[in-house]
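Read the structure below first, then the notes.
In this view, the complex is presented without one of its protein chains, the others remaining in place.
Take a look at chain A:
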Amino acid sequence: MEPGLSIESGSAIRVAVLPVGGPIPSPCLRDYAALVARHACVDLASLRPYYKEHQKSPFAHQPWDAGCLRLKFVLGGCVPSPWEDFQSSRKVLAVVGICHLPSSPDLDRVAADFVDAARSYPSALASRCFAFCPTDAQLVEKKRDDIIIFPPSDQQSLEVHMLTMIQDLAASLLMEFEKWVLRAESTGTILKTPLDSQSSLGSEEVDRMGQSDPVLEDEVKYRYYTIIQLYRRATLQDNAQRSFLSLNRVSPVSFELEAALKLARYLCRRELAKEVSDLLMGAADGAKALIDASDRLILLILYIEIARLFGTLGYKRKAAFFSRQVAQLYLQQDNAYAAMSAMQVLTMTTNAYHVQSRKNNKLDHDSHKELRASNTDSGKVHPQSIVSLFESQWSTLQMVILREILMSSIRASDPLSSWSAAARLLRSFYPLITPAGQSGLASSLGNSADRLPAGTRCADPCLPFIRLHSFPLHPSQRDVVKRNPHKKDWWTGAGPSGPFIYTPFSKAAASGTSKQEVTWIVGEPVQVMVELANPCSFDLVVESIYLSVHSGNFDAFPVSVSLPPNTSKSVLLSGVPTQVGQISIPGCIVHCFGVITEHLFKEVDCLLLGASQGLVLSDPFRCCGSSKFKSVSFPSISVVPPLPLLVANVVGGEGSILLYEGEIRDVLITLTNAGTVPVEEANIALSGKNQDSVISIAHSTWKSALPIKPGGEVTFAVTLRAWHLSLADSEADGSRSPVNSRRTAREGINPFLDIHYAGPAANAENGDVSLPPGRRLAVPLNICVVQGLRLVRARLLSMEIPAQFTEAHLSPVSRKDYISTGTDTAHGDDNLLTIDPCKGSWGLRLLELELFNPTDVVFDVDVAVHLDGTNVDQKLIDEGTAVDAACQKTRIDRDYSARVLIPLENFKLPVLDASFFIKESGSTEPLGSKAAAIAERNAKAELNASINSLISKIKVKWHSGRNSSGELNIKNAIQAALQASIMDILLPDPLTFSFKLAKNGSAINVVSSKDSGNPDDDSGHFTDENVILSTKNAQRCEDLISAHEMTHMVVQIRNNTKEIIRMNLSISCKDVAGENCFDENSATVLWAGVLSDVHLEVPPLQEVAHPFSVYFLVPGDYSLQASSLIIDATDVLRARAKAESSDEPILCRGSPFHIRVVGKV
């Protein structure tokens, strides 16, 4: 019995193909045999040239036009069958030798070898010896008749050559048959069979049988069953005889099986599947009788045939089952060839069991792809279609098959197959394999790889599992912006406007339309994040892993990863696009366990999808503790030509710009073109938060540097002002130790420089101008604001130091005199009036700011009052000292605090107006009047505005180090401090008193001292001391006040209200002991003029002067003071004086005024 039996197989002429000469490498032998076996059917027509017809040829009526001669090549020959005579198709009628010349240099020996080999086939009528791949020496040798040397050539001409040779062989066979027939006709044929069969199926009848003639089919079946019956009867008898004669028993089974198989093959069609499978099952049952060791070959062939027939029938699983039986029979033999056969047979079953190597399942693969594509189109994957992805998951069987393939391939020493089988086993079934088994598989992978040459590729991936994690956009990728050719501001609306890639608003519009699109740029590195998982119990070392790109325009950079047992890891894989075009990244190339494999992302995606539906054993990522499966859609990636690439660098540090609160600083930013294309246009704008912290950008600097050539750079300045920390920030800071106060800038609070730039427009071939995309560079200004000087508190102090009036102060005014002409000379708009705080002042109000320096640097504080109001010249209140004290800044060392005093002068309003007291007085007025309410509101607004302007005029500037400077934010603190007495600060006194020397009839303003008196409350006293100092002039002044000399003086009273004030003025003079010098009884100062109860009327906003003369008897210090009792005080005055009752006398008093009287020299 032999494989490939059919009813037609009887018509084939058996040709033994024998390897001769030296050993032939098995791939070569396979190739040579295939070359020969290709010509199993030789057209009779093509034999004509080689065939010399006998004159009495019996073959004249053969179908020479359409017929053919069947040849059956038996590689390695076969043992002569005892059935040869009975079935002459079993006879070997020709012998073909195959010789691999490189391994058999001696042609004579080859010839002898062939003759020897052919001798074992006595029935052979023709013989040829083919020799392949001759060496040069053999080619030049004399041509031999007994060996046909195929000259070295390509496959095609070799095939043509072989066809010729086979036709020649066939023709010579035909001529031998002719001879034989001519000879046989005279003698007759003796048919000898072991069984002396009584009936036979004439082959000529069979030849006529059509394939689908039902009548004929019935005939065939009838004959088959008849034969079987007859045959069985005959064998019984025969065996009885043979056993009686002690001859070898002939198994009846093989003949019966053969017949059954022939019939099955003849009937083998889909429509007759039932019948055929019954026949085959019967045949398989017959195998039970084949129990002898000698019957193993028959059993093998039987299973092979059954498998083949089931395969033809379309019963793939049945075929696979019997194939596996075949493989098991092979595996029972203990040699490498059998193992190789077992392996090959098992490999054929892998399709049926769905464990095929990826090498063989390209077609299958594509169908999956289509399925995936259709699924993703519809958005949600239907569960049923997922199920079909995991068809036939008979995991037990699959594992058995893979294990058997692994075993047989190891035995057959085929390392690549064993690697592939072990890889498939481990990858697909790791959850079902014990840790020991997993390690065993890992070591067999390693062993297989040791036998493979380095760099071997295998179609089947092993571990790790790789899935696409994300597409982290490289900073340089993120900034590509499509240019709108119709807009000058081409970036507007084109790309993300903020620092965030994702905005919920743009997402809604984009998601429905198309896949995410990613643009990569030639020559700029890109990254893809993948996640690797090792769900097995051994350490996995991935020698290298890199992105697999089939389009050939990408250079991937390999990395190596080590994965401990049951872990997953995210790895950033990078590469550089090299050419313009589309890139698709189906997966990764992995070099692991010594072999290079390609891992496809979508396979793992399918697997994870199945795992999420419970169809697959386990999710490799989840069992490694990784997060839940989320499908990452692969964006469509296009590569564009190189673009300019600006890189920004903040000069002076990569980190954040550390600024103290309120600090103003210039930051230099360098833009470098790191690309290969010049930057031709650019635009810089601000975005993000805290944009007002950028005061200015030196636009002209960078604009003048355009175009920036590759490698070129430009540096421009950006002026920053640190914002003020919120209360929460300060508290958070305060809780830290000062050492830690340098903290990193928080996310999301920084402004960005949005730089949009683009290279030159490219000229397309057809003359059109195509705009390559522009780019956007967001330069975060990482401003880290730290607590600088801290205002501990602000409070209002009042000082009451009487003015020290020495001769130095008695200088006449150096500027033009002004006399009490009654003109509006509100002191506010006079000019600068300064105070020497050392000299003191009566009722001086000072704002004390206590500052603390918690940092580790020194601060210099500079307090200024910025008088830029409409009616006030821009002056510094401290100017008197500021001239020589310009450098006298307050220096605050670290961890020290200091107090800064700000005299609150010059803020008074020129007029004491009733409107400020509306609130107070309003309560007595009838409410409900709408106009009054509006007036009240206006007045309040005005008051608030005045307060605000007052506060905003006070500025505390600081410097630290070489280039840190800024301003303290103290508005709120000042407001809180001033709130209580804002009226006193802002509002002028109703009356201002000033003394002047009157000499030669001209009044010289010596001192003006006005005071509004509140007799009850001294702290309510308010001093606006207008001391006109001109120290240089004073030194040289000769007009001193001396004793024993008449001094003419004038007291000037100014009315600051809008109403006429009547009053009784009194002037007093006290000596150092506080004694009244004008005392009638013991006067030390003589006087002329009225000094008490002077009745005066001062018109609104006018001045009145009252002259008097004094004569000091004793040199020394005196103090002059004017006071007036107001007659019929108005409500405004009462309110200003904070009088409690309406009949209380209102007294206004000027500040004491010291005079030093010198003795006569």
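Simple rule for what comes next: contacts are C-beta pairs under 8 Å (C-beta built on N, C-alpha and C of every residue); 3 or more make two chains touch, one makes a residue touch a chain; residues count from 1.
In this section, contacts and distances are computed from a predicted model.
Novice: I want to check something: the complex is missing a chain, and I'd like its UniProt protein name from "Trafficking protein particle complex subunit 2", "E2 ubiquitin-conjugating enzyme", "RING-type domain-containing protein" or "THIF-type NAD/FAD binding fold domain-containing protein".
Specialist: Options "Trafficking protein particle complex subunit 2", "E2 ubiquitin-conjugating enzyme", "RING-type domain-containing protein" or "THIF-type NAD/FAD binding fold domain-containing protein" considered; the missing chain's recorded name is "Trafficking protein particle complex subunit 2".
Novice: From the list A:A273, A:V640, A:L771 or A:L791, which touches the chain that is not on show?
Specialist: Residue touching the absent chain, from the options given: A:A273.
Novice: Per the definition of touch given earlier, which of A:F114, A:F310, A:F554 or A:F993 contacts the omitted chain?
Specialist: In the complete complex, the chain left out is touched by residue A:F310.
Novice: Pick from A:A320, A:V530 or A:I951: which residue touches the chain that isn't shown?
Specialist: Missing-chain contact among the listed residues: A:A320.
Novice: Looking at A:T396, A:S443 or A:S687, which makes contact with the chain not pictured?
Specialist: That would be A:T396, which touches the missing chain.
Novice: List every residue of chain A that touches the chain not included in the displayed model.
Specialist: 273-274, 277, 281, 284-285, 288, 310, 314-318, 320-322, 324, 353, 383-384, 386-388, 390-394, 396-397, 400, 613-615
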